[in-house]
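Written out below as structure tokens is the structure these notes cover.
The complex appears here without one of its protein chains, the remainder shown in place.
On to chain A.
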Amino acid sequence: MNISHAWTSVWRMALMALVLILGLGLGQQALAQADPDREIATAVPSVDADAWRQIRSGETGPNFRSSRFDSNYNLINASGENWRQLRNRWVSPFGLIAIGGMLAMIVIFYLIFGRKRLDEPKTGRKLPRWPLMMRSLHWTVATLFILLALSGLNLFYGKLVFKPLFGDSAWSGMISASKLVHNYLGPLFGILLVFLLLRLFKENLPKKHDLVWFKKGGGMIGKGHVDAGFANGGEKVWYWLLATVGIAVIASGLVLDFPNFGQSRDTMQWANIIHALGALGLTAVALGHIYIGTIGTEGSLEGMTTGYVDETWAKEHHNLWYEKVKDQTVTKEQLAADHGNTRGGDQAAPRTS
């Protein structure tokens, strides 16, 4: 019994020693945990404040993974806010100022100076100016432009006007129609505008006399007339605006219209800004073009409707062109006879430059 008792005490001693040793070790570990400075010094560094700052600015490192299978987006889309501010604070008021300002200028100009009338009476002799092909192209592009401008304006500003005015259900139909018109007719407009621009390229090459035309303000005010060929300085400006800004608007529009090619969000943000700025600017200038082509100038519209212009109009507005083509004049009677021949007088109209 004694022996076994002794053995038990030995075991107890050994156990106590073990507990003591283990306890010391554990105690040390607990001490380390309680000391924050030591913890910081030994802890594995994680993503720190600088890294979060970097992520907020839109950057993510090469070892960035997203569980969304088709997502190549950063954690934070930093350019989104930039795009929002550009669009809502700058482009939006720009459009209203450009279009509203142009409308106001046209109205004021019309009230002060009125219509630009021909100085001499019309002779009744006509000159072929716009063949049927050109007129069809012009009016198709013009119709598409107006449809795109209206639907585009609705997409930009409509929610401020029509949503409160008509209520949700009418607005829903209106806005989805606008989007469909805009997205499906846009590419068609783009293709046709390129044809129109190619067709009119030669007539719109800048010439020396255009400078004089600009210096004299195109002779829009008063009696004087300025030298001009087939296209005058103003028309050339409109042409080159369409050839530069117009092409930029079409190109950026295609970027927005075909998201299926996987272009990034950032690309589409910039495409949207270019598209909106260009299109709003062109819409404003188009108002000027429409005014000058219709009520602004006597005798201009008939060129684009019938294809023929009056001799007096040609002499006064496009004297250099008139000098080249004055031998092609036809009388009203001849023209009527041509119409009778079902040829419409159109194939007969030669292209001039």
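The definition used in the following text is that contacts are C-beta pairs under 8 Å (C-beta built on N, C-alpha and C of every residue); 3 or more make two chains touch, one makes a residue touch a chain; residues count from 1.
The working rule: contacts and distances are computed from a predicted model.
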Chain excluded from display, named as in UniProt, from "Chemotaxis protein CheY", "Ribulose bisphosphate carboxylase large chain", "Urea ABC transporter substrate-binding protein" or "Formate dehydrogenase beta subunit": "Formate dehydrogenase beta subunit"
Omitted-chain contact residue, chosen from A:Ser176, A:Thr244, A:Thr305 or A:Thr331: A:Ser176
Contact partner of the left-out chain, one of A:Glu203, A:Asp227 or A:Asp257: A:Asp257
Contact residue for the chain not shown (choose from A:Arg12, A:Arg84 or A:Lys202): A:Arg84
Selected residue (touches chain absent from view) among A:Trp7, A:Tyr73 or A:Trp90: A:Tyr73
Those residues of chain A which, in the complete complex, touch the missing chain: 33-34, 36, 39-40, 43-49, 51-52, 55, 60-61, 63-71, 73-78, 80-81, 83-84, 87-88, 155-156, 158-159, 163, 168, 171-172, 175-176, 179, 183-184, 187, 256-260, 265, 268-269, 272
